[in-house]
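Dropping a structure here in structure tokens format, bear with me for questions.
Here the complex is missing one protein chain, while the rest keep their positions.
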Amino acid sequence: MEQTLTTTMTVNGSQVTRAIPARQHLVDFLREELGLTGSHIGCEHGVCGACTIRVNGEVVRGCLMLAVQANGCRVDTIEGLSDSKELERLQKAFHEKNALQCGFCTPGMLMAAQDLVRARKKATREEIRAHISGNYCRCTGYQAIVDAIDEVING
Amino acid sequence: MKAPSFAYAKPRTLAEAFELIERPGAKILAGGQSLIPTLNMRLSAPELLVDITGLAGLSNIEAKNGAVRIGALCTHAMVERSPEVREHLPLLAEAMPHIAHPAIRNRGTLGGSLALADPAAELPACAVALDAVLIIASRKGERRVRAVEFFKGLFETDLKQGEILVGAEFPKAEKSAFVELTRRHGDYAIVGLAAVTKQRERRISLFGFADRPVLIRPGSLEEAKGSLPKPAADLYHSSATKLHLAKVLLERAWNRL
Partner (left out) sequence: MGKAELPLHAPGTQVDKGYIGESTPRPNAQRLLQGRGAFTDDLRFPRLAHVAFFRSPYAHARIRKLSLEKARAQPGVVGVFDGRAVAEYCKPWVAVLAHLKGIKSPAQHAIAIERACWQGEACAAVVAESRTQAEDAVQHIEAEWEELPVVVDMEESLSGKRVIHPDLGDNICFKREHDTGGVEEIFAKADVVVEDTFHFGRHTGVCVEGRAILADYNAAEHSLTVYHATQAPHMMQDIFSRHLNIPEGNVRVIAKDVGGSFGIKVHVYADEMATAALSIMLRRPVKFVADRLESFLSDIHAREHRARVRLACTKAGEILAFDLDDLTAIGPYSVYPRTSGIEGNQVVNLTGGPYKHQKYRARMHVVFTNKNVTCQYRAVGHPIAVALTEGIVDLAAQKIGIDPADFRRKNLISDDAYPYTFPSGIKFEKLSHHKALDLLLRITNYAGLRAEQSRLRQQKIYRGIGLAAMIEVTNPSPAFYGVGGARISAQDGATLRLEPTGMVTVMCSVTEQGQGTEGIFAQIAASAVGVSIDKVRVITGDTGVTPYGGGTWASRGAGIGGEAVLLAGRALRANMLDVAAKMLSLDKAELDVRDNHVINRLTGEAKLPLAELGRVAYFRPDTLPIDFQSELTVTRHYTPRQYGFTFTNGIQASLVEVDPDTGFVKLLKHWCVEDSGTVINPMLVDEQIRGGVVQGIGAALYEECLYGPDGQLLNGNMADYLVPMAGEMPDIVCAHIETPTLQSQLGAKGVGEAGTAGAPAAVMNAINDALAPLGARVTRMPFTPERILQALKKV
């Protein structure tokens, strides 16, 4: 018999309580139960970074965390950080520099980028590349992404 | 790629945890950064996951008596940011950024990495080089095991049924060097080494090399190169290549020791 656990978390500022199957990972929960389809599933083994989200203010791989582990946590997704305008500068720079093509990696990439933006006053291109090196993009040559993050951090 | 069905429990105390992990098919879940991929791929099918991340007192880092004690539930990111680690354990400070990527380091734990005993991972090798002592708890109390005796083989440790790794004590060293070769930033190393000098003795621990960290205590660089066992091949690198690369790393690290 599938075990479900009553789990409460704050997703993009709203508290949700659901009975969640123990085995469901956090991105599946966000996508399938809450309809927050902005976080994407690219590999489900923690390599591609498309599902990068924020839990209690820190970026994590949404596919490498069980949804029930988020009990009592604050979860922020691309939808929430777009509405709160937290990502506005990065989104503008990504748009103006064409730092995305198909856009499938983009929500995760923005999450990773914002992590650096919040942490650093300055960053070299090498440091930017290193910071997003766990987020796979097959379309761009990464250069426009680095340019966009560079502009937001270094002005 | 959906995980098979399992039950989940999150104990609040060690006593509860000990009871849970003795249940049939139980497996400990800490940061989950290695375990959850194997679940998603259905390479692992536990009946019960015991999530120990709610246990109190296992997330501290404190320096005393010439060593730094790090709680098992400290994430890689906590270790990376720790002033105590930076001051007293430059080897660990140098190693941490090489572990995967920030989003993984925010969840992955020190205890999880040591208990998994991946032969290509950074932390087990650091623990062996520093002669760390691993602290293991069970109903019977605590026991302490030196790192070199803790790692028994491929994903195999001295941990026994009913035991939980609760922390590790890393003694300070005078000098240290950490180098690894990865094809891409954050990948598991083709081969790497964690090395320290303690009381004039060089302790060099190689990873990505054998079924567990390989410790050598050479007097000279030539002796170091001559004392390496035959490494295990991986998907992309033969044993000969790994041996060659290990020698190159020894040369590069030697002058720092």
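We just call them A and B in the order they show up, numbering each chain from 1.
One rule holds for everything that comes next: a residue touches a chain if its C-beta (ideal position, glycine included) is under 8 Å from a C-beta of that chain, and two chains touch if they have at least 3 such contacts.
From a predicted model like this one, the values you see are computed outputs, not experimental measurements.
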With the full complex in mind, choose from A:T8, A:Q101 or A:N154 the residue touching the hidden chain.
A:Q101
Which one touches the absent chain: B:S44, B:T197, B:S227 or B:T241?
B:T241
I'm checking contacts with the chain that's been left out. Which of A:V11, A:L26, A:L110 or A:A123 qualifies?
A:L110
Tell me which residue among A:V11, A:L26 or A:A50 touches the hidden chain in the full complex.
A:A50
It is residues of chain B that touch the chain not shown, namely 1-2, 4-5, 41-42, 181, 183-188, 190, 235-238, 240-241, 243-245, 248, 251
Which chain A residues touch the hidden chain?
21, 23-24, 31, 35-45, 47-48, 50, 77-79, 82, 91, 94-107, 110, 125, 128-130, 132-146
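Simple rule for what comes next: only the chains that are shown with their structure count from here on.
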Where the centres are mean C-alpha positions, what is the separation of chain A from chain B, in Å?
27
Okay, in this complex, where on chain B does chain A touch?
1-8, 10, 29, 32-33, 36-37, 39-41, 49, 51, 53, 77, 100-104, 106-107, 184-186
Chain B touches which residues of chain A in the complex?
2-3, 5, 21-23, 25, 28, 44-46, 49, 52, 58-61, 63-66, 68-69, 71, 112, 115, 129-131, 133-135
